[in-house]
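Notes follow once the structure below has been shown.
Only one protein chain is missing; all other protein chains are in place.
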Amino acid sequence: MNIKALIKSLLHRRFATFLLILQLALTLGLVVNSSIMALDTNAQMKRKLGFDKDELLIVQLLPTSGAFRDEDFYRSVLHQDIAKLSALPGVTSVSQLNQLPIQWGGWNGSVIKRDEPEKLLENRQLNFVPYYFSSNNIFETLGLHLVEGRLFDEASPQMRDQETPSTIITQSLARELFGNESAIGQEINAGFVVGIVSDFVTMPGNPEEKQYAVFYNEDLAIPDIPQNYLLRVAPEKLQTTANLLEDALLSVHPERDILEVFSMVQHHQEFYQEDNGLVGLFTILCVLMLIVTAISSFAHAQFHVFRQRRLIGIRRALGATRKDILFYVMAEHWLITLLGSVLGVAVMLAINIGLSGQIDISKPNVLLYLAAFVIVFVSGSLSTWFPAWRTSLIPPVIATRTV
Amino acid sequence: MWHYYLMLSLRSLKRSPTLYSMVILTLAIGVGALASNMALYQSMAADPIPEKSDRLFHVSLNSWPDEDSPHQQPLFVTRYRDAQQVLSSGIPTKVVAHYQTRVYTKSLDAKSLTRFAADTRATTPDFFALTNAPFAYGRSLSSAEGNEVVLGSDLNDKIFGGSNSVGKAVEIEGKPYTVVGVLKPWTLRPRFYHMEQDSAFRPTDDLFVPLETAIDNNWGVNGRSSSVDYSGDMASSRPHNRFYLSLWAQLDSAAQQDSFQQYLDNYSQQLKDAGEHPLAINNELKNVHEWADKLKVVDQRLLAFSIATMLFLIVCVFNASSLLLAKYHDDKSEMGLRRALGASRNQLFRQGFVEAMLVGSIAGSLALLLSWLFLACSVVLLPNLKAIAQLEPAVLGQGFAIALLTALLSTGYPLWRANRASISAEMK
């Protein structure tokens, strides 16, 4: 067995060999990049949210009657809703909230110190800080903890009743605006900062250190915007409570459209549904590609090597054992896989660059490459083994036949 | 002669069933994956109004009054007074200002309290003529004011059981509105008049109401609404810097476009001269295609996947080609014999061509089935694609053509090589 003879025999049918090498390289490149996407999405989903995702239930609703245009009426219903929902078994806290964490876009505004408007041009995220209008107990419901200052309570005035409203901001926003200085008692364009709470994921598209948010104590009653009620429920009661919500709310006032009832876990998953879906599509494609490449490896051994029956017969006649022949065919495949893997590095990088033009995708790393190599190597070897074994059964007598 | 070639091809397929089923399967999988992707891509990139997509323009005005603006480009929404200015220019053939809202409505006579959610277009009356909205009954709105409404087909089904409801009344927030028109089922893919913020593949609206009426009633904006200094209600927002209206204009000639652009720029300049905004004059007219491109209506994820499916198809062609290389190698002696008995190279090429077509046709038919399957998978994985996952006949045709092409490509080199071999060497 020498490598020169192997290479010679590969060169003898270079077109087929070249195609197989290219296929292996492409497969490797695709498998690596699909894995990167899957890992990226997984890492995104595993990212710490900063609030208690598992205990939250959300119900979204819209009033269907013009009566809710009367703010006072709407508010009285809102308060009844919250009282009704709070009384449900297993519910520990209920808040209304104008928008949910973990979303794109939403109800956003700029946040700056009055004397530093130029910061808006430096830090894009400061222009789109989510404004949360919520019940005073929202921090308890979400599970955000106080870093400095105070939280809202029953006694806190509503935002609409204040000349300059009190606001609670997240830690990263406070740091961005005031650095090491304390933000408490400071005035910003959004109001007086009275408290600082821990960061939580508002817009997952933004970097971790820029999860800005502004909170107001305001029981918002605008009939054109879906109202969110957030319920903190013991996780084991989540499902049973969810089933009670529609009836409970309609019993307070029937002229409402219950748009959706879902858990924060579902909301979180739904946010990443597209990314996960894409990963799913790529996974399907990877599996198909591996199948096709396995067929190729099989075919290469089956049709191209089998065609050399006479040569192999001669080898056998000259004393090669079955094992030698088996190894010969396998070695040929391994050499091809090796060449494919070398080319695969280039293909992998090219696909990565191509994809990064369309979506966010991390750079490949050695470990993933090796893992993909093992997959391609194993699937290729398995599909080559059967024809290789059949080739090894070629009797030496073939050598002396003429055709 | 062609039927002889066809017969030979069938025999050839029967002779190596394993090999050919591998060839056909790989090509079918590759083409199927690509075709399903093409189906998605084409319905995303489709022209929703081919008769005048190049004459309908989205209007973006740069009039944001704040210098510290994060908006490098003009906003895609306009404030009320700018819109009024544009509506009154008299230059476009048709011009529309609209926004989306949502109301709950029922038949005025209905006893039940149940109201139906209606995605509602608050619009000036040119909307219907500009978008070529298809009427089943009645007519379009006569003015931007008043208590007239036009119903979409679905909502008319829900409220009036699909009957001609022109002249009847619906109730919204306690007030009656007269139905003056009902649309036929209307699918726009993409919904060009409102594609912003990933809403290009939402259905057309359920209800169409006069713009001023919606504003008067404080029907909120279901879409982008940006304000500089205002947080009051809709009804009193008219003079304020609240940006929420979409503007569309039909401009039938280049001259019309030029003078309209000139008009917008003059208006912007006047505002700037009056100190109302500090920005450069930057007003954009984008036709349906340009606007869709700018908004990236074609899902970027899908484009990413397209790259992968194309690579995959290439791999499949390589695979098929490699298999066929083995097959044609084995056929060399028969080809030599045929040459010896008087078949010309051309005849053998034609024979190979017919065989490729046969393989391609089988692979193509299978690919169409698979593309349907892949499409179903895509919709399960990406539910947002549901509205656009359609296998149009054109895509099926293209998929089939691609299958034929890939079969030809994979046959090409092996056939050429087998045919190149000298006859005398093969006849030993």
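Quick notes on this structure:
For clarity, chains are labelled A and B in written order, and residue numbers in each chain start from 1.
To be clear about the criterion, a contact is a pair of C-beta atoms (placed from the backbone, for glycine too) under 8 Å apart; a residue touches a chain by one contact, two chains touch by 3 or more.
We adopt the following convention: contacts and distances are computed from a predicted model.
Comparing "NADH dehydrogenase", "ABC transporter ATP-binding protein", "3-isopropylmalate dehydratase small subunit" or "Cell division protein FtsX" against the UniProt entry of the hidden chain yields the protein name "ABC transporter ATP-binding protein". By the touch rule given at the top, the unshown chain touches B in the complete complex.
Summary of contacts with the chain left out: across B:A136, B:A343 or B:L409, the touching residue is B:A343. Subunit B residues in contact with the hidden partner, per the touch definition given at the top, are 1, 4, 11, 15, 333-334, 337-347, 422-424, 427.
Assume only the chains that are shown with their structure count from here on.
Subunit B contributes residues 19, 22, 25-26, 29-30, 33, 68, 70, 101-102, 104, 113, 115, 117, 172-175, 197, 218-222, 300-301, 303-305, 307-309, 311-312, 314-316, 318-319, 321-323, 325-327, 329-330, 374, 377-378, 381-384, 413, 417 to its touches with subunit A in the complex. The touching residues of subunit A, counted against subunit B in their complex, run 13, 15-16, 19-20, 22-23, 26-27, 29-30, 33-34, 62-67, 69, 105, 110, 117-118, 120-121, 124, 127-128, 222-225, 254-255, 257, 273-278, 280-282, 284-285, 288-289, 291-293, 295-296, 299-300, 302-304, 307, 351, 354-355, 358-359.
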